[in-house]
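Only one protein chain is missing; all other protein chains are in place.
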Amino acid sequence: MTVQGLRTVTSAQNGAGAFILQCKRLDLHYNLQGASSHGLRTFVQTLLPKFARQYPQIEFRVSPTPKKHPVVRGHYINGREKPICVRNMQPNEILKKVILLKEASGEKNRRQSKPVRSLNESVRGIWSPYHGDLRGV
Amino acid sequence: MFSRSVLRRFASDLRMSAPSTISGAAPHPQRACLHQTASLKASQEQASSQLSSSKPESPLSATPRAQTSQPTTNQRTPPNNFIPQNRSHTPDEKRPVAPEFKEPLKVTRSLMERLPHLVGQAPHYVVAKLHDKPYLLTPGDHVRLPFLMPKVQSGDILRFNRASALGSRDFTLKGNPHIDERLFECRVRVTGTDAEPLRIKEKTKRRQRHVQQIRSKERYTVMRVMEVRVKTPEELLQEGAVIVEEGEDSPAIEAKA
Amino acid sequence: MKRLQLQRWSNSVLSTRARTGSHLQHHLYNAVRRQSSTAAAVQPEFSTGEAEHETFEEIKLKTILRRTHSRPNQLKYPSPPTHAAHESAKLAALHARLYLPSRLPYETLARTLVDASADQDPNFNNESLSTLGHDLLTYYTSEHLICTYPRLPLSVIFASMYAYVGPKTLTAMTREWGVEHASSPGGEVDPGLLQFQRLAPGTELQEKEDGPRPYQSQPHWRKTVTSKIFYDNEFGDTAKTAAEGVSADQASATFVRAVMSAIYLHAGRPAAKRFFQQHFLSRHLNMAELFNFEQPTRDLTRLCARENFERPVAKVIAETGRKSRHPVFVVGIFSGQDKLGEGQGASLSEARERAAVAALKGWYLYSPLNVRLPSAMEEDEAAPWKPVHVDLGEVIV
Partner (left out) sequence: MAAIITGPKRPWLTLPFLLPSWTDSLVLGSRRHQSSYRRTKQRLRVKPDASFGSSAERQDHIIYNPPSSAPNVYHTPTKFLPPDDVRRAMRPEEPVKQDVESLPGVFKKVYEKKYHLNPSDIEEIRKLRLEDPMKWSRHKLAKRFDCSPMFVAMVCEASQQKKEIQKQVLEAVQSRWGAKRRMAREDRQLRREAWGRDM
């Protein structure tokens, strides 16, 4: 064997080819009687059907939780989840929160100083003092 | 602003009257320069004046139905309490229009001669400008813009049409200050929004015990670069590019300084 | 009675029978509360959490439960019945998430999720689909690799095939598609979950016995590339199986292959090709990292002799600190006046070997411009065929 092949795995670049929405499930929990759940109950009745039809990629689960404040919980493909408490919120505010959950990637929020992250090696290469012409620093 | 509104009216008139004439039969040369964004369908989807968004020739999905995240036109009338989130909710007359080119693309002879060299040397990078900030992009890159881009949602495809340089390892296509957008294609896909961790800034004042806490949690748009491509000379000629001689003030070849 | 946590109810414990719950809860909910006005397309899954705070509902729930389980169509089958596919929210979400064509019905997608270890009936499991999908995937991948990099050595082709469509990659893709595993298969399981009989912990995998191999007594004889092409799978591995159950990796790989063939069968070849390009070829792989040379200088000499180039000579292009603790040498390998490769190292021999590696990679990673794949000719109104570059093959020493 003059040359061996080393085994690796290709790494995913979501969006470069196919795009997969990272939010896979939204759980809406509300209280049947509670006043704090009023907004979510109205949301489920009025705005949710349209929203769900718009994003068939997301599975919706609506279930009552007795004696609790209402919660919208997003489940993501990377296994993490994001809960948002929506007590005393109006349906429109809840819609904004639901959109936030839908747009999120599920990753933990981190500070990031550089705007571009790349897997490709540098196109023009890394500067080396042994190549090209000399220059002063 | 005036010119934009005029353009918009013009475009909406076109939409009303003859939507199929432009994308369909007999494109005259100026129209043909508009590459894929020329079709009206694409022009409706333009995100802003700086970015024009369009669909690639082959949509992502196996069928067009599955790809479009927008509902069909009859569903577009929003109810009173519905907040518009995407471009499909904005009425036609409020949408930005595709760039209208007054004259065909002019390329110099030396650029035409060197273009095959640049095209033949993959991979390519592009220095795309967004709000006059440069982003050095290669295909597959993950971009987190330092701001939240309005009126986009995840899955949208944008086309960056302003770039200061596009190059391969040995060759660089430079514009002064920007490359003509008909020379290259750079598409990105919006993959969602991202947020930074909550920052709390404590503000104090003299002789006062109260400490004010300023909370901030910025949100950013996250994108993925789909393609960075420079067009071949054949494509340019097919789209109606005109070869001009160099101006008297421009030297033929700029060697490396 | 201690109240159960809703989170647990809706997650893992009930996940195998979540659809059952949703089904009856849906009835119950519409009948009793008249509150849910969510559209039929949504199919919300109501968890059974509310069942215990009203006795009336509890009684009704019990009767429905009993009736459901006495119904023969739920628990009788080893995998979910066909009509269940239309009631699963998970399945519809998966269909939409992958932007699958509308011509691909939910029933087929549900079938791709049933492994042969869950349901032995070949009419209801994905074994036949995955066989076809496997062939399609390996065909498109190998075609792409051989046409774009016509000079790749065979061992590197094996490695890159493994990287693109190997079981590890397919498992990762299953995860990235958001497919969850059912804890154990059965007729009452949600059809949107991947169903397979799990491998018992600590099970040893056995090599598959499929027909006689020559020279079986000398195991090292089968290690040639030719033997791998002939007897082993497309990655050069011998197939391994266990007596009962499959590993999660195997089941996931089978599922992805089955999806590929389902698209091919229902939506046609162009759709399948597009799916392959967007989901498989768009992934990132650096081909230059797959090579491992043992004696690069010797290989390069052989290569130059084969191609009638001048004998390669190593020359020092730049160096610094030869007498210091950290010298740097930049060595180029020249054939006549042409530079073949360049390497940098802390010793002359290291730099020379690296330069030889770079030169060999430069040879093997040649990629022609404007590659056209043979399968492009299958489409109508394809441009006339231009032959692809065919290479002599790797260097044999």
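Think of it as A, B and C in the order they're written, each chain with its own count starting at 1.
In the analysis below, contacts are C-beta pairs under 8 Å (C-beta built on N, C-alpha and C of every residue); 3 or more make two chains touch, one makes a residue touch a chain.
Just so you know, these numbers come straight off a predicted model, no measurement behind them.
Considering the complete complex, the chain that is not shown touches A, B, C. Check C:P78, C:P153, C:G236 or C:P296 against the missing chain and you find that the one touching it is C:P296. Only one of B:K106, B:H131, B:R199 or B:K217 touches the absent chain when the whole complex is considered: B:K106.
The omitted chain makes contact with just one of the residues C:I229, C:A288 or C:V397: C:A288. Of the listed residues C:L369, C:A383 or C:I396, the one in contact with the hidden chain in the full complex is C:L369. For subunit C, the residues touching the absent chain in the complete assembly are 288-289, 291-294, 296, 309, 313-317, 331-332, 334-342, 344-345, 348-354, 357-359, 361-363, 365-369, 389.
The missing chain lies against subunit A, touching residues 6, 121-122, 124-133, 136-137.
On the side of subunit B, the interface with the absent chain consists of residues 106-108, 110-111, 114-118, 120-123, 165, 169-177, 179-180, 183, 246-247, 249-251, 253-257, using the contact rule stated above.
Going forward, only the chains that are shown with their structure count from here on.
The most distant chain from subunit C, with centres taken as the mean of CA atoms, is B. Separating the CA-averaged centres of subunit A and subunit B is a span of 24 Å. With centres defined as mean CA coordinates, subunit C is found 33 Å away from subunit B. Of all residues in subunit B, those that touch two or more other chains are 60, 140.
The residues of subunit C that reach two or more other chains are 96, 99, 275, 278, 282, 284, listed in rising order.
Across the interface of their complex, subunit C is touched by residues 1-14, 16-18, 20-21, 24-25, 27, 29, 32, 41, 44-45, 48-49, 52-53, 55-66, 77, 119-121, 128, 130-131 of subunit A. Subunit B meets subunit A in the complex at residues 60, 69, 71, 81-83, 85, 123-125, 135-146, 153-155, 167-169, 189, 191-197, 217, 222-226, 256. Subunit A contributes residues 13-19, 21-22, 46-47, 50, 53-55, 91-92, 95-96, 99-100, 102-105, 107, 109-112, 115-120, 123-125, 133 to its touches with subunit B in the complex.
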